[in-house]
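Notes follow once the structure below has been shown.
Of the protein chains in this complex, all but one are displayed in their positions.
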């Protein structure tokens, strides 16, 4: 199955790519690399998850925020490449979690994004990851993610 | 206009590249990529902006700190490449803002760097960006930036 078929199978329709929040662009291509800007959990033009893990938000909220941020990243990659099936490998997920003091369960939150990438891209979705707690996030967002992908020939 | 001509037009003379603050180097080239180390708002060997956004510093201070950090990054790129006009594209600005609790206006701060890159490189300055709030910054600096650029042939 292609990534597009897997998304459809999961019942996910990619949203329009969110516009940038300042004087920058939302993706860039250099050689075989496509790289997104930081992706927040936008839904219909509003942040669906605001606040901090370990205070206003539960781990399940954080998991959904990370998943939604990853869906927004896929929308950027699709815009940049025309179709997701041009991706030969997801290389990297930089995961930033908005944390209150004492919160240490970043991996459970970021698995919301990692599991989506693994479901959509299969073996080619197996990515490296960072997991960092951020004390203050732009617009008080719950999560921010960056996705790096390698552009190549799709091998189903 | 070349980036050098635009800098001159803006009245900006690049400073000497700041030395590293430890056992590392300030830029590296691999293939078509040049990447800087984290750049702080140094001016004449001293940090021009120290403290946190949302506490000791205003958004305008932060904007100027980000702009100055970006000027320092350009000095590193110029040292690495010999001349800025070897850059075919600014790929990335990783933006870290030293924040006090409750500060969420990272994008307005980082636009100090993004707008400078856009002014100096025009269409080729259009870059991706992350915007993260850091609770404690080396030497209490206000901002830290990383710039990634693609080395190629300048197309004016």
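Labels for the chains are A and B, by order of writing; each one numbers its residues from 1.
By definition in this document, contacts are C-beta pairs under 8 Å (C-beta built on N, C-alpha and C of every residue); 3 or more make two chains touch, one makes a residue touch a chain.
Quick caveat, the model's predicted, so the values are computed rather than measured.
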Cross-chain touch to the chain not pictured, restricted to A:2, A:79 or A:118, is A:118
By the document's definition of touch, the residue of B:37, B:69, B:85 or B:128 touching the omitted chain is B:37
Across A:85, A:99 or A:143, the one contacting the chain not displayed is A:99
Note that subunit A touches the chain not displayed via residues 31-33, 54, 89, 91-93, 99-108, 110-111, 114-115, 118, 126-135, 150
Interface residues of subunit B toward the undisplayed chain are 20-28, 30-31, 35-38, 94, 96, 134-140, 144, 146
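We adopt the following convention: only the chains that are shown with their structure count from here on.
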Rounded to the nearest Å, the gap separating the Cα centres of subunit A and subunit B is 25
